[in-house]
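What you see is the complex with one protein chain gone and the rest in place.
Just so it is clear, A and B label the chains in written order, and each chain counts residues from 1 on its own.
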Amino acid sequence: MQDVQRKHGPSGLVATAMAELRAAPLLALLVFVPVVILTDIAAPDAHTLLFILSVLAIIPLAALLSRATEAVSARTGDAVGGLLNATLGNLTELVISLAALQAGQYLLVKASIAGAIVTNTLFMLGGSFLLGGLKHHLQEFNRVSARFQASLLFLATVALFVPSLVSRADQGAEMVQALSLGLAVILIAVYAMGMLFSLKTHRELFASVGEAEEHHGGWGMSTSIIILVVVTLFVALISEVFVGSVQAAAEKMGMTPAFVGFIVVALVGAAAEMTAAFSAARANRLDLSVSIALGSASQIALFVAPVLVILSYVIGPEPMSLQFWPGAVAMMFLAMLAAALLSNGGRGAWYVGVLALAVYAIFGLTLFLLPPAAS
Amino acid sequence: MQDVQRKHGPSGLVATAMAELRAAPLLALLVFVPVVILTDIAAPDAHTLLFILSVLAIIPLAALLSRATEAVSARTGDAVGGLLNATLGNLTELVISLAALQAGQYLLVKASIAGAIVTNTLFMLGGSFLLGGLKHHLQEFNRVSARFQASLLFLATVALFVPSLVSRADQGAEMVQALSLGLAVILIAVYAMGMLFSLKTHRELFASVGEAEEHHGGWGMSTSIIILVVVTLFVALISEVFVGSVQAAAEKMGMTPAFVGFIVVALVGAAAEMTAAFSAARANRLDLSVSIALGSASQIALFVAPVLVILSYVIGPEPMSLQFWPGAVAMMFLAMLAAALLSNGGRGAWYVGVLALAVYAIFGLTLFLLPPAAS
Partner (left out) sequence: MQDVQRKHGPSGLVATAMAELRAAPLLALLVFVPVVILTDIAAPDAHTLLFILSVLAIIPLAALLSRATEAVSARTGDAVGGLLNATLGNLTELVISLAALQAGQYLLVKASIAGAIVTNTLFMLGGSFLLGGLKHHLQEFNRVSARFQASLLFLATVALFVPSLVSRADQGAEMVQALSLGLAVILIAVYAMGMLFSLKTHRELFASVGEAEEHHGGWGMSTSIIILVVVTLFVALISEVFVGSVQAAAEKMGMTPAFVGFIVVALVGAAAEMTAAFSAARANRLDLSVSIALGSASQIALFVAPVLVILSYVIGPEPMSLQFWPGAVAMMFLAMLAAALLSNGGRGAWYVGVLALAVYAIFGLTLFLLPPAAS
């Protein structure tokens, strides 16, 4: 490992990549990165093919991105590291959403935000409980941390609920837009104060039992930063292909746009964190799984979503509001309630996971059967 | 008792019945069983009379059914016994609903499902807290078990909420039906896994403090099974009279159909469990009361309701959906929240019961005042 760290620059990068590939076969999917780019040039209308290829290419890139972020965080000390992790942790979702934002596909952006919150809260949390519970009879985790994240999610649900509530009264779009901007500012401010609270003033409350820092990669600082930048560019490139093909492909494959945005995009965007959360649960570190799953959900709700609203003024064709389809708001609210109920006891078992996954399955089934007009 | 157990067959059955009657005066109501049948032949249009007589006849039959189920369960060992109790525990509700299903009275079926969930969650739980609390200052109960049942109820609420959510978007009935069938399968699967969890893999979590198995009846195995079969047939017979007379009778007595289905049918169907739950609370075994009340509610939501959806394809005039009147969904949701809030502390007192009963009274009052068109 020390050997790898000493080599910097392009040649060290290649060596690192090779070592990684041997350790993590998932990275073999990186071969799809050039394939997507070439296919997009050769056959820009092969939507279904491009969709499948871009999904396959984003997964390993997301894994690399997630590792590079963690490596940088690990080397910058707790406070800055936590800050980095808390802002770059959902870089994949952010980049995909930015591509959709630029293309003016606001329905897809919103579906993927709501979907990411629901998927992380139910599928990632439920999967961690189930996989951890199948190996370990009962698993304890830090209730304070789970309650903190659930409270953040509650606040976000309120913020995303209010514009839908108001719009029922047939308000003008202008007022909803002003409200959305105000909500975005409140959410970001609360998120920033939440970092101050959990990383600085009250960090001792968030200590998990037996947390040993993970050692994946052990990349050097400059290697990590180069990977971060290069991979982000690739994700951006492929996200454009993905966003361009997803709707046409979905139609051909018989999936509703709501299902694609909510389930497919969300699962692709969260693939990397999911791997981490599941393997932590298997290693009896459910604390880490819960904090990855709920932390990721609240980060998207309180940071990614408001940042997209603000950025829409700069890069989108028109400002984006925080007004969601009422069904999506209801699902986020129920997912938040499920997380609060299931994590309230501070103990995990396989059946807790089954319950969370069943709620997710109900949502997925509903979205799958929903006619396109409704979403 | 041993004497009774030795006599099997018809003569033993009579002796058992006589002994039971002396011990439990409620069984004197059994005299109404032949009265209903004769009245139905003599005056099939005396709806109000038939309604009252059938209610009076179902109550003792439900009590017998409940005892026979428990007697069989007690003799078959824990796992099989728990399984039997968990599937036959709401046999009365199931048989009444089947009679309504066959008659195509889907509104009544749905009202009685929703009503049974709300009645068990609020009235049975609240009554247990109140009656137990008037005798004992503070009563402890197993929070894990209460939380488990509340989580099951939460899942069921989500499943029953989703079709109403979707139908607001003016979807075709076909899609709602496909969704309902899928939800039914998910609910039954989760219920089956819940039994595996609570009866097998994690049964130690559900042990209650000072639980001594009850000794009612002490019927022999064959006696119990004969009673089970014979009484079920009688319940089926009388349920048909009940279902045939309930709407006309309700109209004459000035009750709305919603009130009849939600409150009257639910109270009749749950009479037997209610007696058991209340007397357990008086005997300072609040654990048992909570598990009867919430267990019965979640059994109806996760087992009886989906089974009825599936059976509607076989015996009903047309398939039944899981789409409920939005008001009923709201009441189930609020009842579930109330159960989660009130049982969260793991301690019972009389005022906790008052709160649950007050929520039930609010629902009852609303349904009583609701004009027929709204439900």
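To be clear about the criterion, a contact is a pair of C-beta atoms (placed from the backbone, for glycine too) under 8 Å apart; a residue touches a chain by one contact, two chains touch by 3 or more.
Keep in mind that this is a model prediction, so the values were computed, not measured.
The chain not shown here is touched by just one of A:L165, A:L233 or A:I315, and that residue is A:L165.
Only one of A:L98, A:A111 or A:A150 touches the absent chain when the whole complex is considered: A:A150. Residue-wise, the contact with the chain that is not shown comes from B:L355, picked out of B:L205, B:M221 or B:L355.
Note that of B:A189, B:L267 or B:L370, the residue touching the chain absent from this view is B:L370. Considering the complete assembly, chain A touches the hidden chain via residues 143-144, 147, 150-152, 154-155, 158-159, 161-162, 165-166, 168-169, 171-172, 175, 178-179, 182-183, 186, 189-190, 193-194, 197, 201-202, 340, 344. Counting the whole complex, the residues of chain B in touch with the unshown chain are 137-138, 326-327, 330, 334, 337-338, 341-342, 344-345, 349-352, 354-355, 358-359, 361-363, 365-366, 369-371, 373-374.
Convention: only the chains that are shown with their structure count from here on.
The distance from the centre of chain A to the centre of chain B, with each centre set as the mean of the Cα atoms, comes to 42 Å.
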